[in-house]
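The chains shown are only part of the set, and none of them has been moved.
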Amino acid sequence: QISQELAVLNATALVDKITENCFEKCIHDPQASISPQQSGCVDQCLGKYLRSWNVISKSYITRIQQSSSNPSNGI
Amino acid sequence: KEIMQFVESENSKSKVQMSIHNFTDMCFKKCNKDKPILSADLNSGEEQCLTNCLNRFLDTNIRVVQALQGVQK
């Protein structure tokens, strides 16, 4: 059950960060409705964010493993 | 049981309040970007900008949630 709560927390954080970043990147001048161009941008932004999250996750795990085998390398 | 209901309703009230603070902060920044403050009033353009900012943010949020649910399936 703790693991489940963790997964929910994790998903919520991801949704919040993507919404905030993609709203900022794609909707500079909010109008009465989202234009097709803006919603296309949101979709691309969302894909790019998820791929970025994957790259950062892998690089960070790699770095943690390196530093635990070579502590002088820090966290 | 009534106490639990009261606590829960206060809890969700508090979440809504904190969301309103965050949305106001974000949309105040967006709608006043690169503009000096020249009046305490909101003109109709500014009021429209705030409402649009909130609703397009919530649209974006829904789109993100739906897309992530699609990825999960």
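Letters A and B name the chains as they come in the text, with residue numbers starting at 1 for each one.
We take it that a residue touches a chain if its C-beta (ideal position, glycine included) is under 8 Å from a C-beta of that chain, and two chains touch if they have at least 3 such contacts.
Source: prediction; values computed, not measured.
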Checklist outcome for this item: Re-expanded to the whole complex, the label formula becomes A x3, B x3
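By our rule, only the chains that are shown with their structure count from here on.
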Next on the checklist: Counting only Cα atoms for the centres, state how far chain A is from chain B in Å.
Outcome noted: 20
Checklist entry - Which bits of chain B are touching chain A when the two form their complex? => result 30, 49, 52-53, 55-57, 59-61, 63-65, 67-68, 71
Checklist outcome for this item: Seen from chain A, its contact residues with chain B in the complex are 11, 14-15, 18-19, 22-23, 26-27, 30-34, 38-39, 42-43, 46, 50
